[in-house]
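As you look at this complex, bear in mind that one protein chain is not there, while each of the others sits in place.
Then we have subunit A:
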Amino acid sequence: MSFESLRYIWDDVQSGLKRNKGASLASIILIFVAVTLIGCLLLMRLALEDTITYVESQISMKVYVEEGYDTEQLSSVLAENDFIQSVEVESGDEVLAGLSHFFVNREHLLDSFTNGAMNDAIRVQVTDASLIEEVARSLDGMQGIEAVIYPQEMAQTLYGWINKVDTYGSIITLILLIIACMVAYIAFHLALYQREKEIRVKLLVGANPTHVRLQFLIEGLLLGLVGGIISLFSTFALFELVLQPIEQAVPFLIQLDSSNRIIVFSMQCIVSIVIGIGASFLATRKLIRDV
């Protein structure tokens, strides 16, 4: 394609967008809304992921060793288990010392429970927190283990959240994508319809259909880009004005990685460009075959 052809196509792109201001604007707004929401959902999902990783790291279980059993030996057996990341031995005295904080001035109560002695415990970190229940169950039956204690409810609640966010997030994202694509598609159909004669005449005087189509693909790309860029700004604002302050106020709740931002922003760029080009690609498919 010659430089002149590109220039003429570019001229047509400009006049085309100007002439279809309404439809172009509608596409931009819809792409903007959809991509912003998608970006926000993704951002929250990623932030939550960090939260989860953080909370997971706090979830550990405690294995109480039967009296008279060799704690060191048991802990090295446990350490070899594939699902266990690390083990840490707490002697009975340490456990007792930990508990005694809660019984200041009432040491007799603690004594009456424990007879002044406590079994050794092993703090176990599992590799994958979602497996915590299974690991706990299998350890429970092991020789030498008296009891397994882990924050079951907390783990389950957390996974409940993640699943909900994943499910609803995916559904909402999908719906938004479909709506944005449809609006862009309709806008392009409208644009094609309004320029039907122009396209027909161009093809009759010998225009290469690929060039004619290129004009619409470029228009799509531009609409997508504009919608995408505006949504980048609004997502950025959300990031700076809402999430960042939350992070600073309650750092353990969400943890924002700057890599999150890059992931979200590049996703937004890709999605909006794909919507723009995809919609005009679909809308122009028929046109080229017809005349």
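The definition used in the following text is that a contact is a pair of C-beta atoms (placed from the backbone, for glycine too) under 8 Å apart; a residue touches a chain by one contact, two chains touch by 3 or more; residues count from 1.
Here is the rule we go by: contacts and distances are computed from a predicted model.
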Identity of the absent chain, which is to be given by its UniProt protein name, from "Oxidoreductase", "Membrane protein", "ABC transporter ATP-binding protein" or "Xanthine dehydrogenase family protein subunit M": "ABC transporter ATP-binding protein"
Contact partner of the left-out chain, one of A:Leu203, A:Leu221, A:Leu238 or A:Val274: A:Leu203
Which of A:Lys62, A:His211 or A:Arg261 contacts the chain that the document leaves out: A:His211
Contact set of subunit A toward the excluded chain (per top definition): 1-2, 4-5, 8, 19, 197-198, 200-209, 211, 291
